[in-house]
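Missing here is one protein chain; the remaining ones are kept as they sit in the complex.
Chain IDs A, B and C follow the sequence of writing; residue 1 opens each chain.
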Amino acid sequence: MNFASDNAWGAHPAVLAALASCNEGAMMGYGADPVTARAESAIRELFQAPDAAVRFVATGTAANALVCAQLCPPYGRLYCHEDAHIQTSECGAPEFFTGGAKLVALAGEGGRLHPDALAEAIRRGAGGGLNGGRNGMVSITNATEWGTLYSPRQVAALAELAHGAGLALHMDGARFANAAAGLGCAPAELTWRAGVDVLCFGGTKNGAMAAEAVIFFDPARAEDFDYRRKQSGHVFSKQRFLAAQMLALVEDGLWLELGALANAKAARLAEGILAAQGALLQPVQSNAVFAAIPTDAHARLRAAGAIYHLWPDKSAEGLDPVPLRLVTAWNTPEDAVARFCELLAG
Amino acid sequence: MNFASDNAWGAHPAVLAALASCNEGAMMGYGADPVTARAESAIRELFQAPDAAVRFVATGTAANALVCAQLCPPYGRLYCHEDAHIQTSECGAPEFFTGGAKLVALAGEGGRLHPDALAEAIRRGAGGGLNGGRNGMVSITNATEWGTLYSPRQVAALAELAHGAGLALHMDGARFANAAAGLGCAPAELTWRAGVDVLCFGGTKNGAMAAEAVIFFDPARAEDFDYRRKQSGHVFSKQRFLAAQMLALVEDGLWLELGALANAKAARLAEGILAAQGALLQPVQSNAVFAAIPTDAHARLRAAGAIYHLWPDKSAEGLDPVPLRLVTAWNTPEDAVARFCELLAG
Amino acid sequence: MNFASDNAWGAHPAVLAALASCNEGAMMGYGADPVTARAESAIRELFQAPDAAVRFVATGTAANALVCAQLCPPYGRLYCHEDAHIQTSECGAPEFFTGGAKLVALAGEGGRLHPDALAEAIRRGAGGGLNGGRNGMVSITNATEWGTLYSPRQVAALAELAHGAGLALHMDGARFANAAAGLGCAPAELTWRAGVDVLCFGGTKNGAMAAEAVIFFDPARAEDFDYRRKQSGHVFSKQRFLAAQMLALVEDGLWLELGALANAKAARLAEGILAAQGALLQPVQSNAVFAAIPTDAHARLRAAGAIYHLWPDKSAEGLDPVPLRLVTAWNTPEDAVARFCELLAG
Partner (left out) sequence: MNFASDNAWGAHPAVLAALASCNEGAMMGYGADPVTARAESAIRELFQAPDAAVRFVATGTAANALVCAQLCPPYGRLYCHEDAHIQTSECGAPEFFTGGAKLVALAGEGGRLHPDALAEAIRRGAGGGLNGGRNGMVSITNATEWGTLYSPRQVAALAELAHGAGLALHMDGARFANAAAGLGCAPAELTWRAGVDVLCFGGTKNGAMAAEAVIFFDPARAEDFDYRRKQSGHVFSKQRFLAAQMLALVEDGLWLELGALANAKAARLAEGILAAQGALLQPVQSNAVFAAIPTDAHARLRAAGAIYHLWPDKSAEGLDPVPLRLVTAWNTPEDAVARFCELLAG
């Protein structure tokens, strides 16, 4: 019963198979290999974006922070939600990679930036002279850190504001598969058609070992990006092994299937929580469940070895009800979900 | 009637005289001159800190950001008030100089960090693993950006929390003279005796052309600081001219006299505002006045050429009453103050 | 006939098997997994360094640059060979990760730093005041970028100089296995017993997909290193897959066996070159061969599809004889080596 994170689980067998299948023989390094070419091509096709520039890195923090450096100057203001991964969970990576950008963290219900808050922040940035830094970029996460989703229309509203101020819109898609599965809309619809300029398309939480794709829908925005990857140690010499992971996920729609599987398990947890008089702290729209459960249920679950994070942190221990976060993966065992619900029901 | 800022005014004649008095002849550069030695010595004496290491730079942003780099690692969490100058008005200088530190900006009444908020933030930082970065340092401003003051006791409460977590306490004293004059307490009492580890002792707003002293009460904390100054272009070859400015202010207590003069003018403005049915948005404890005045009074003042900032920015234009900030300097003309009050009274 | 680089080849089957063998089930992320613990332990044992701190990253550039940031301040002088990988081939990664360090690149025969050159550079650094930066650290590569080796005695001479000036000694061991195999000495003898403080122990070129271990022989030097890894995007959530690769190499001595295999192939190439009247530009001591071959032999080889780099770059095309670099891997096919030699002989 491990609900700590979707990255607590291993890789999908197809990903491992893909590694083995491209292991033979010599290939040119650093991305000049046929596996990379195929993976790039498959992603462009998936996103109906024949001109997009696609790059691979191994971690989500690398993907996000490199994009921040690409889109935001050192003296820029980077607008994001106050609970954004780049703000709370990357140890200052955006500040480090950009060389000093100021993250301007905005409140917003359900982990989503609200257009009014963004508009006001951009207005202040524009009027602040040198002091506050220059308006730099906008970043959103979909699925959000609270498991909720931005619809294409909601993305478009933010994109319009960003573009109106000359700013690029980045989407942290560490759980993009869960978002796409949850919304039931095409990747293109949720990204470039809605105004997203750069997507970090997460593989790791979706079933890869360690692989993410950075997609620049306008390839001009990718200029010199490879130098940044190299300078930060994120160019793999044997890059075929990064690309192969993404290829395995993207080919034949595996990514979306896995995203839907994870979401379904979260939905089942949510049902169990409601049935047991627990409360959902956020609508459950993807593969994360934020809930508050009775103290005795919590005690039963812990006693039975259930693993999950109290939320926002351990200081929640002792509260009644107990706030917590549950995250499911495509391979979270069905019986772990069932057992969790049983224990919860008491 | 210029109340835009205390840095809108020139230098005290004693400061200019000091420049002229040390201009003759050759001296070794980069701080190895007798003027620097005398200024350092005078500051150590003023602060009753015979072991302190004293360094000179030309701007407050340089002083603060260099100290941040000295006290906080690139992956550190830097705790400050959400309205701190380092957070709102230095264009990301702390992020740039530290190489990526995360400013954790906390709310707090009157521009002051509250011990409970700091304690909670430090607790979260300590429990956040790698994600949120390591607890790094604490920075406060005295006088605050809202013109209010920390008493020695209030400083000590924050210092105790910082030190308890192994963090150094920095005081941005861009308006330290106004704080000391307002509180009527000795420099030592307000700094190292209360637990301040490093003070940026502002000269520019106090009557210098462009000079600040960085005071490390524990000289071990100044190790390698000169390399940072050099690498950021803040070592003056003819450093005598920086040191001379601070010397002129510190000798014979001029700094405190000028701080008191500025404060007195702010106090008079505050009286005038209250007399004219305006409201003070913050207690007036140093040389800044935050007030809301009737729209018609604002119109009369603007028509008469009064210069001041609406607060927090121009978007306040049209509000009734009009929120604004007035800042006084030692040499704000008495009649400008009087005229302001008259116009306000209508 | 691909002799472009040892990273042109895939992973050893044991490495792929190791990934599969740890794929099942949930494990805590970010290094708190049993595979990481076992890999760390195996490396400590291999190096007879029970107290060493071991960390895993995916690329050699990341390993080296992170160590530079750990050992050298932003204003430090980093002494290395002028052909060191960190100087020529990491796109400024050391400068970026350290936040501004100055690489002081020294000449030296065969890719090796000479003690006299290092001593002189350290002396200058010590006497240069603020201008040149502070003496920071020393970095050497073993096997070197020219395929030559430092003996333990040679390492010790440099370590003595570094330590005498208070500087740490880093060894870039991207091809450490080839060095150890070539010298026939124990890992401990070539590293901490000779004074190496931190080793980047390369897995990728040795037979991993993408894995390197950073070994801090004094664990105190590893303090906060994980924050740096995290801030630069080099902490893997599913770290088991990094650790498993290194574990597969280290267990049962596979690493050394593979290093010896690669070396043997380089030796055979060298014999073939000498037999064909080519010249060796450097002694062949590990798995790289720098040679000059007749123009017609070069033409024959290219026509037959042989892949290798002219040296130092393409501008060597047209020279007679043609200078080039050949690098072998454990799995460079025997017949490729044989065919190369035949074609060379004409």
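Couple of notes before you dig in:
Everything that follows uses one rule, which is that a residue touches a chain if its C-beta (ideal position, glycine included) is under 8 Å from a C-beta of that chain, and two chains touch if they have at least 3 such contacts.
No experiment lies behind these values; they were computed from the predicted model shown.
Checked against the hidden chain, the listed residues B:176, B:201 or B:241 yield one contact partner: B:241. Across the entire complex, the residue among C:13, C:34 or C:128 in touch with the chain not shown is C:128. For the options B:148, B:204 or B:286, the residue in contact with the chain missing from this view is B:204.
Residues of chain B that touch the chain left out of the display are 2, 4-5, 7-11, 16, 19-20, 22-29, 57-63, 65-66, 90-93, 96-97, 204-205, 209-210, 227, 230-238, 240-242, 307. The chain not shown here touches chain A at positions 30, 69, 73-75, 99-100, 129-131, 133-134, 224, 226-231, 235. Within the entire complex, the positions of chain C that touch the omitted partner chain are 74-76, 88-93, 95-97, 99-103, 123-124, 127-128, 130-133, 312-315.
What we mean here is this: only the chains that are shown with their structure count from here on.
Distances between chain centres, each the mean of the C-alpha atoms, put B farthest from chain C.
Once the centre of each chain is set as its mean CA position, chain B and chain C turn out to be 50 Å apart.
Residues of chain C in contact with two or more other chains: 227, 230-231, 235.
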